[in-house]
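The structure under discussion is supplied below as structure tokens; questions concerning it will follow.
Every protein chain of the complex appears in place save one, which is left out.
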Amino acid sequence: MNMKSLTANIRGIATLPLLLTVAAIILLFLLPKFVTSTYALHIMILIFISVIMGSAWNILGGYTGQYSVGHAAYFGVGAYTTMILLQYRHIAPWYGVWAGVAVAVATGLVIGSICFRLRGPYFVLASIAVAEIFRVSALNLPGLTNGAEGILITEVPPFKIGNAVITDFMSKVPFYYIGLVIAIAVILATRLVQNSKLGYYFQAIREDQDAAHSLGINLTLYKNAALAISAIFTSLAGSLYGLYVGFIDPGTVLDLGLSVQIVMTCIIGGIGTVLGPMVGAVVLVPFSEALRSNMIAQALIDSGLVKEDSPIGTFLKEQLSHAHVLIYGILLVVVILFMPDGILGFIKKLLASKRKETA
Amino acid sequence: MKKLVALLLAVMFVLPAVALAGTVKLGFINSITGPEAPIGENLTNGVTLAIEDLKAKGIDVDLVKEDDTGKPDKSLAAFEKLATRDNVVGIVGPYTSATANADAKLAERYKIPVIIPAASKEEITRQGFKWVFRVSGTTGDYAGVLIDLATTLGKPKTMAILNENTDFGVSGAKSAKEIAEKKGIKVVFEEAYSKGSPDYRSTLAKVKATNPDLVFMVSYVADAILLMRQSREIGLSPMAFLGAGAGFSVAQFAKEKEISNGVFSSTQWTEEAPWAGSKAWFKRYVKQFGKAPTYHAACAYESMMIMGQAAAAAGGDREKTREALTTGHWNGILGEVRFQDYDGYQNQRKAVMLVEQVQNGKHETVWPLKDAVKKPIWPFPGWKK
Partner (left out) sequence: MAAQRCGQEAHLALPGLEKVTQFEGAGSKDHVPGQLTSLLLAPCSYFLYYMIVFFQSLISGILIGGVYALIGIGLTIIFGVMRVINFAHGDILMIGMYMTYFLFTVFHIDPFVSIVITIPLMFLFGAFLQKVFINRALNALPQNQILLTIGMGLVMSNTVMLAFTSDYKILTTTYSSSSVEILGISVSEPLVVSFAITVAITAALYWFLYKTDMGQAIRATAQDREAAQLMGINVKRMSIIAFGIGSALAGTAGALISPTYYIFPQVGSVFTLKAFVITVLGGMGSIVGATLGGVLIGVAESVGGVYIGSGWKDVIVFILFLLVLLFKPSGLLGTSKD
């Protein structure tokens, strides 16, 4: 199945998909010119961050088969480094972000050299434990992280080259473009990895660690390489989140729930594919926002399908927003039981069975 | 796929929200779900009553409720939506300190008046913000009134501080330490515990070993009960147990009289509060929702009343609403409310704090003495074995 999807992807660099991709990118770059709603931009930025996190995890989890459920650690380390440097050392974020990346990669390598000795469920548990250690430590080291009170920045300093102000970060547009560029970068990186020798090593490790080892592939080295690439982008996502939201605390950027969400984005979209995390993010982010803000219930009422004062209407209005995590949970169970290869895998299977019917 | 969704999103959000004529459109952000939901419910109910009362005054409020699940990023999304998509005139909320602190910045950026009903972290109104108003008292107010009471009734020399390791707990503990030291009380023990542990016995044993005169705690509902139960087990019996609002001032805590009798807690409002209409409002709340309100409900009610009146008088203009809030004053179940600049605060209500003590399984207002319903019992009478 993997060889097949590999060859399919290599052949996938045909002209039509390439044109479509370029068109999509151009469209996304032009979007802020037409869309003035900051709320729409906000959702788009959240989608970009989710794409970055998901794709970054995908390199380690999807291609190398190391299912880390502790990626919040790299997200949080990136966010904290950038924010601490900005807030307490007055170091501008475009330097701080790279410090964040360096710290995240360094922690990643330390964690990796410890945890990669473990396999299967043990690795999963160890990755959770490490992320939890980071969360609790951030809570208990107020001198470094300001503890439970979190770090609140009032503004991001303007980005200047020489004396020319490139952007002052007062609107969402600069964050939109930064998010978009990093998202494109991580997708390019995934593509490069997929088709390189490195990628073949990663996938060999995913398929059978022992076989890969006997072929002379250095397991520790390549697992750590995958983790390092993954940590770079996860940390960038964390820094972008911190600067954009302007507030971080251990409960939001180092939370186990965040780690789960990262994995979920990939699994729902389709694990080990370039498009999977994108599909996952594009489905999950607007969906959870619509549930949180009760937009779905409101839409049902506005469309006249459900009367506002009918029992169903009041139930939807009062309860649906309470139920958003419940619906999330049900979605998770359904996807795993009935579409174990995610939405992409499900669509492929549907197409394949249709093709069989016609043939 | 991605293109399509992007387009759809664009179409969905660009459409301007249709404003209803003759009404004011206001936003309300609260922790409707998530770990803070039990207290969040009080705020929702308080606001529901305020909407009814505003209607009686001829002000129709088109209220947009948003859930922030107690998380700052979700709260920002909610604020963003209210400010730019729903185009509300003003916002009441959010509940917790962490979310309120994050949202305050957006209020300033979007120039939209916000009244924070119940978050007490001091910094929120100390950042020079023009658009952020706060009805709630500050953590300093909570600690101050308790330490006032303790130093008036007795001569405490030492104090232990135990707080949950959250934004609320940490800022409460900081204020308490600062105020205690100013009054010459030595803080002999301080520790932030992680919320939700089933066993605080060893920590309490450590507190007992330092033999403090006062034990000051900042906790939410469940931990407050747990801490007191285990204090009884351990036999920790100081001159007084002081609880800074939240978990110590809910009815559920008072009901556990075996462990709650004699405990002081500071609060912004009680049923017997010396302000007009408090008692009637309490009864109405109980009748409508089947449970007793906490001070959060009263603060949220008052915040929405003020925002509704100010916004209606300003004809739905944000800048005029802000001016009305800065200059106006209101009289309600929290007494007279003005937003003032003092001690480094901007647009902050000078809260008149009350102290309640649990006596016979009920919260009784015992401080300040002129408003007291019952006499405070001092010192802590000790545990009944």
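Think of it as A and B in the order they're written, each chain with its own count starting at 1.
Here is the rule we use: a residue touches a chain if its C-beta (ideal position, glycine included) is under 8 Å from a C-beta of that chain, and two chains touch if they have at least 3 such contacts.
Since we're looking at a predicted model, the values are computed, not measured.
The missing chain, though absent from the view, touches A, B when the full complex is examined. From the options B:Lys186, B:Lys283, B:His329 or B:Lys375, the residue with contact to the unseen chain in the full assembly is B:Lys186.
From the options A:Leu85, A:Ala183, A:Ile205 or A:Met264, the residue with contact to the unseen chain in the full assembly is A:Met264. Touch with the hidden chain on the side of subunit A covers residues 61, 67, 69, 114, 117-118, 120-122, 124-126, 128-130, 132-133, 136-137, 139-140, 142-143, 256, 260, 263-264, 267, 319, 322-323, 325-326, 328-333, 336-337, 340.
Along subunit B, the points of touch with the absent chain fall at residues 33-35, 37-38, 41, 157-158, 165, 177, 186-194, 196-203, 205-206, 209-211, 221-222, 225-226, 228-230, 232-235, 252, 256, 258-259.
Keep in mind that, in the parts below, only the chains that are shown with their structure count from here on.
By the touch criterion given at the top, residues 23-24, 27-28, 31, 34-40, 42-44, 46, 136, 139-140, 142, 147-150, 152, 154, 170, 241, 245-247, 249, 251-252, 278-279, 282, 286, 289, 292-294, 321-322, 324-325 of subunit A touch subunit B in their complex.
Considering their complex, residues 1-3, 5-6, 9-10, 12-14, 32-33, 65-67, 69, 71-74, 76-78, 80-81, 84-85, 98, 101-102, 105, 109, 121, 127, 165-167, 169-171, 192, 194 of subunit B touch subunit A.
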